[in-house]
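Here is the structure we will look at.
Only a single protein chain was left out; the remaining protein chains are all shown in position.
We just call them A, B and C in the order they show up, numbering each chain from 1.
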Amino acid sequence: MDSDTTARLLITCPDRPGIVAAVSGFFYSHGSNITALDQHSTDPLGGDFFMRLEFQTPYLDLSKPALEKAFEEVVASRFHMNWRISYASQIKRVAILVSKYDHALMELLWRWKQGQLRCEIGMVISNHPDLQEAVESFGIPYHHVAVRAESKEEDERRILELLEGKADLIVLARYMQILTPQFIARYPNVIINIHHSFLPAFAGADPYRQAYERGVKLIGATAHYVTEELDAGPIIEQDVARVSHRHSVHDLKEIGRDLERKVLARAVQWHLEDRTIIYGNKTIVFAP
Amino acid sequence: MDSDTTARLLITCPDRPGIVAAVSGFFYSHGSNITALDQHSTDPLGGDFFMRLEFQTPYLDLSKPALEKAFEEVVASRFHMNWRISYASQIKRVAILVSKYDHALMELLWRWKQGQLRCEIGMVISNHPDLQEAVESFGIPYHHVAVRAESKEEDERRILELLEGKADLIVLARYMQILTPQFIARYPNVIINIHHSFLPAFAGADPYRQAYERGVKLIGATAHYVTEELDAGPIIEQDVARVSHRHSVHDLKEIGRDLERKVLARAVQWHLEDRTIIYGNKTIVFAP
Amino acid sequence: MDSDTTARLLITCPDRPGIVAAVSGFFYSHGSNITALDQHSTDPLGGDFFMRLEFQTPYLDLSKPALEKAFEEVVASRFHMNWRISYASQIKRVAILVSKYDHALMELLWRWKQGQLRCEIGMVISNHPDLQEAVESFGIPYHHVAVRAESKEEDERRILELLEGKADLIVLARYMQILTPQFIARYPNVIINIHHSFLPAFAGADPYRQAYERGVKLIGATAHYVTEELDAGPIIEQDVARVSHRHSVHDLKEIGRDLERKVLARAVQWHLEDRTIIYGNKTIVFAP
Partner (left out) sequence: MDSDTTARLLITCPDRPGIVAAVSGFFYSHGSNITALDQHSTDPLGGDFFMRLEFQTPYLDLSKPALEKAFEEVVASRFHMNWRISYASQIKRVAILVSKYDHALMELLWRWKQGQLRCEIGMVISNHPDLQEAVESFGIPYHHVAVRAESKEEDERRILELLEGKADLIVLARYMQILTPQFIARYPNVIINIHHSFLPAFAGADPYRQAYERGVKLIGATAHYVTEELDAGPIIEQDVARVSHRHSVHDLKEIGRDLERKVLARAVQWHLEDRTIIYGNKTIVFAP
């Protein structure tokens, strides 16, 4: 499937005739085979167009920088494209923020170790010391940075220093602190959070209790990109599980843990494979 | 399964030791076999207790009225029970209210004709004339009662007159009018509505558009008992279907239709089989 | 979405570089906008390639026959393509064969009446007279052709005569007769059957009883293209529902009915929208 010779192109532009022909013609003429192609249009007449293209690099007749330059000049500028190319050989660097619950974190580490998540997990940062041993047993550095109400900005600054230049993606794997707008602005569109409800239901604190009190018959989990507004960013993935009157808040948490693990792992994998494009407050996901 | 000799007892009472022994001993001593028994306790110490019991009537040593009287005196009063017995031979009478969309209505009529919904559908009432022929082809009376803003109370009174003494259950099968508190008070705990979202997300108008605009990855439908507060009554059943960025609002409506049909049909069936107990703002469902 | 100006191209060919560029360039150069594109390759090196392309016909610079001729000469022959173009304006004609159970049939007729299945249902043929009134109420001709063991070939010949020149797709909506190889050979790759199990489990007769006796925890339904070997043709769609020890064979049938309705309706819709390509004993489904 995914090998070191794979590259991925993501495009957003106004829809109009000729885009596919121009893009595919460009890559063909430069010796590159297209191995996957997904596209979406909100409306062929005056809407927006999105494309994800996987191509192979071994027989390119140009260097990568020259290819990108040529693509901009020959294709992208003509169609007013917002685009970027990622190379599978440039492994993305991930930092995970976590508090005390380990289930979402462990699921990511386990899948990473299995080779299912193609990335480098450069560090885990936590506002608690509890998970240090578990993380270090995977050979991953663990940084404990206490975050206190009275020194929140300063504490966050320490986290930003740890991350500086070292993270292409930040995953909040049940990190129970609200990030400041400054932090979020520093990492636009590359912070993924797992919220333990079926958003937009039960945003905010203690969603399993909220679900219990409302008497819903399904509980959910939602992975989304983090924006300034709490639990309101573009949704990447959601899933639900059936519950009944027999389940206590404690049971909902236990059932929900499995949802959170699964939903967050999928969202992170799709981001790492460049399958997501943020479009306004939504996420286009070219799922496999 | 369910035959004319089946009866069902529903109980709510404070939990304390001895309830099961007292209830099952009572029915055994009067010649009745228990063929199904479900129970639930919110907390064995000081919580509330719920029970659904199916028993068979052929070899009862008492008449039904005498049995009910004896049960009250010997068992129910001792445990401060809120209880009722339903006899499968006393077919429940259902009235369906609908506007223009026929999918939820047709699903109910089709299942009823198949014998899956054991009830008498006494009438369909609509604020539009459109579905008259379809309904009458099932041999069911159709009443068109226009509901206008300027005469809403009077129009609703006409509906109440049609229902008077003829409905044990009222089903809102995509009835696009909001019932007045007076109407709801007249039929407490026996009006079931299908809402076309995963409540509490997207209450109110046009939930598929709301879902589209929020960019959720699953859409849902919710069947609930109607209370004064809009879309906030006890939830009986919910289900979801997966959607993606490819789906327009029109697509969501089409996918959602199948959810609405399924979810409403289940909720109605469970009500008809006396599987539901309303408890505060929740519904206990002893599902089969 | 789908309008009278939509056309769909389905392609199967050996994979090699340049296919997407050639196809998309061809349509662009002839004034046609591509509004959807799906592709699949079993292996970019020496595998097989499949493509579904939706394009719009209003601004074509060629007539449809001329376009097809040019496509063959300029593109298809070069890549050794097996291909066909369907025009949404050429409504497919469907014939439904059914026995006594009406649920799968009614679901199709109901969706067709809703406008969800874009086709002409030209006739329903049954080996029983039971469903005549129900079918004719939709304005669809109903033919009762008794099929008896002693005259099976002759009876089938009558069915073939009714179908002759009038069916682009034949749907077996719980038709309880096994078709002869001659019949199947007459309609290759355009007969869809619904089997009431999760194939390949429980092929053959009475699958719900087989499922009950094996004690499975999920039951299923499978829609597949009909080939000579019973219940072994290319699978289009499957789905399952959860069951338990509480469910009798009768219950499984009732639960399974809903599965059969849903699974068959999806498969028929995908076929009508030219979303399926048969590949050996599998079906490639470019689902929406």
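Observations on the model:
In this section, a residue touches a chain if its C-beta (ideal position, glycine included) is under 8 Å from a C-beta of that chain, and two chains touch if they have at least 3 such contacts.
Quick caveat: nothing in here was measured; it's all calculated off a predicted structure.
One of B:T35, B:S86, B:Q132 or B:N281 touches the chain omitted from the figure, and that residue is B:T35. Of the options B:P14, B:P44, B:P129 or B:P188, the residue whose C-beta touches the omitted chain is B:P44. Seen from chain C, the chain kept out of the figure touches residues 40, 198-202, 213-218, 220, 234-240, 244-246, 279, 281-285, 287. Within the entire complex, the positions of chain B that touch the omitted partner chain are 17-18, 20-21, 24-25, 27-29, 32-39, 41, 44, 56.
The set of chain A residues touching the chain not shown comprises 1, 103, 106, 110, 114, 116, 137, 246-248, 250-251, 254, 258, 262, 288.
Following the convention adopted for this analysis, only the chains that are shown with their structure count from here on.
Taking each chain's centre as the mean of its C-alpha atoms, chain B lies 37 Å from chain C.
For the pair chain A and chain B, the distance between C-alpha centroids works out to 42 Å.
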